[in-house]
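First comes the structure, then the notes that go with it.
Here the complex is missing one protein chain, while the rest keep their positions.
Residue numbering begins at 1 within each chain, and the chains themselves are lettered A and B in the order written.
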Amino acid sequence: MDCLKSACTGKFGFETAIEMVTLSNITKTYNKGVVKAVTDVSFTVEAGELFGLIGPDGAGKSSIFRILATLLRADSGQATVAGYDVVSGYRHIRNQVGYMPGRFSLYQDLTVEENIRFFATVFNTTVAKNYHLIEDIYVQLEPFKKRRAGKLSGGMKQKLALCCALIHKPTVLFLDEPTTGVDPVSRKELWEILRQLKKQGITVVVSTPYMDEAAICDRIALIQHGKILSIDSPEGIISTYPGVLYAVKAADMPRVNQVLATHEPPFTGYIFGEYIHVDSQGAASRDAATDLRNVLTKAGLRDIEVKPITPTIEDCFIKMLTT
Amino acid sequence: MGCFINWRGKQKTVDSYQLKEVKQFATFVKKEFLHVLRDRRTLFILIGMPIAQILIFGFALTNEIKNTRIAIIDHAKDNASRHLIGRIAASNYFRIQEDIMDEDRLETAFQTSDIKLALVFPANFEDNLSRQHHAQVQVIADASDPNSATTLTNYISAIIRDYQVELSGQMPLPYQITPQIRMLYNPQLRGAPNFVPGVIALVLMLVSVMMTAISIVKEKETGTMEVLLVSPFKPVWVILSKTVPYLLLSLVNVLSIVLMSVFVLQVPVEGNWLLLFAESALFIITCLTLGIFISIKTKTQQVAMLVSLMGMLLPTVMFSGFMFPIENMPVLLQWISNIVPAKWFYSIVKSIMIKGVGIEGVWKETAILCGITLILFVVSLKSFKIRLE
Partner (left out) sequence: MTCTETVISTEKLTKQFGDFVATNEITFEVYKGEIFGFLGANGAGKTTAMRMLCGLSRPTSGKATVAGFDVYRQTEQIKQHIGYMSQKFSLYEDLTVQENIRFFGGIYGLDNRQLRSKSDALIERLGLEFQAKKRVGDLPLGWKQKLAFSVALLHEPNVLFLDEPTGGVDPVTRRQFWAMIYEAAGRGITMFVTTHYMDEAEYCNRISIMVDGRIEALGTPALLKAQLNEQSMDGVFYQLARKAKNSG
């Protein structure tokens, strides 16, 4: 990446944003157009960015990743990675991207060490050469280096896969759902690793169905049914949330849910952890908080707590899906 | 976007690049060996199977031939018939059922499977032979098992012809030579020399076609192919590297089969060992190419296995000539048999092992095999995909 920086400072000056990944009007269908996986998707990822593709399974994330990794051809639209077209320049792209598919794609019958060594050679490099990149992960894997990859736990498998995708110091890293099925602790660790990689200058494009992970990205694209709902920084997306969101809690939560749903006009709310999140747009008057409190008190609920909150990405996603 | 030129600018010299490719290829091959070695059970089967097949074929076949019960009804009871009966009795293949003396009992004896074969001498057998130089014997075989019936009638006619040759003194009988070819090179009339080349063809089909196809498709199924495709390593090499362990394993199998046949079944290699192995290597390459082709066209291990078994193994058994004689097949099937590589290989190995023929005797078959391989290779290359679709 050093070479990239020096090259660009020379040509463009210091703060030039480089488009590392671009998609314009990408559409992909399967079964001769019957299944629409990706519809008219466009976005760009700048060099050095940590970009998140956030959406549930089946939203089209993997198709986008495969198109960028030169594994699939889009029906229409253009895409580039590191300046090369994904169709005509596939060979160049394959030389400098790291790709981690959605399912575990290493050799289960080879040991941790054998897998890493193998992928290092495939990518024309050695483990020693880029050790600094994988060091943080490898330290955690080291105790199990003689263990076969198939016998690792979910979190460790993903760390190993990441290690193998990183071994050749890619300029762009495509990670398709690296945290799916991984427990929250390992998930945090994986995201910490991604942040470190970003610091080393690697552009990271990552997808996840876990909305809470979106906040760690520089920018995110929310995606559902093959269409982009919104692209912005997490803060940007949150700031565009229309109206105010309230977190409501009382002693008997199922009853709260019932009261809110049967109220006329009904409040739009949904459970969220220990609270119920209520959208202010459903409230009758401007002061929704007072409204809510009154309604719940009238229903005889105790220990009522109503507070305005900053929406999370998940709230924003729900809002976009329901309107 | 100009800055990208700088990264591309890192041109490697051709030599170091090639060196790297060789190193990569070696790593791939090493990985393939690890896969094969890790799966002990499959490895054991692959190495043990040919040995087991040789033993089963070898001993099952020889036993059957040695103890065939035959009924002889002699209406002539003259010198010639007695001579001939004596020869049949002397051969190890038949045991004469003495209790069956007339045609009436034949039917029931066949039905109860007491006999497989019957020989009827007409009256005046010797008379006809000496005066008209022409006599007839009736050979009745139980053709419910057509294969053994054919074999047995072949054996009995061979014995009769032998006797005939002896009767005619030194006079050559050219019109009798053609149907005798198989027995000429296999004077003891044993089955082993015929099935050894057949087993080699079968085993190579199994190891080279099926295992190669499965091992490549497995990478597709587990998703590792996805990762390999997104690497600078040329996809074609990915696939070629997978064939190396099976090439070696196949050669080991050929060696073990040949050694087994020489030392256990006492079927010597009459021709050149080196030529035998060179031809085997050629056939292995044909098989590997077939395996690659199947792996390109299929998506799951199950399908790959089914295609290999039904599409490759079955034709090998049917059309190579080692189970069913091709000459007896309808013309259409005979034509089809020509595109089955195993047919040509079977004929090559038979010639080398049993007839002791050199390259001059098998060049035609070798050329055909080369042609098939080349076509398969080109078709595979054409249909090879650098992407997932």
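By our rule, contacts are C-beta pairs under 8 Å (C-beta built on N, C-alpha and C of every residue); 3 or more make two chains touch, one makes a residue touch a chain.
This structure is a prediction, so every number in the text was calculated from the model and none was measured.
Judged over the whole assembly, touch between the missing chain and the shown ones holds for A. Of the listed positions A:Pro184, A:Gly243, A:Pro266 or A:Gly300, the one in contact with the omitted chain in the full complex is A:Pro184. Listed here are the subunit A residues that touch the chain not shown: 55-59, 143-144, 147, 152-156, 177, 180-188, 209-211, 224, 254, 270-274, 314, 317-318, 321-322.
In the analysis below, only the chains that are shown with their structure count from here on.
Note on chain placement: the centre of subunit A and the centre of subunit B lie 57 Å apart, centres being C-alpha means. Chain contact summary for the complex, subunit B toward subunit A: residues 1-4, 6-8, 20, 23-24, 27-28, 31, 34-35, 38-39, 222-224, 226-233, 386-389.
If you check the complex, the residues on subunit A that touch subunit B are 3-4, 7-8, 10-12, 18-19, 66, 69-73, 82-84, 90-92, 94-97, 99-101, 103-110, 114, 117-119, 121-124, 164-165, 171.
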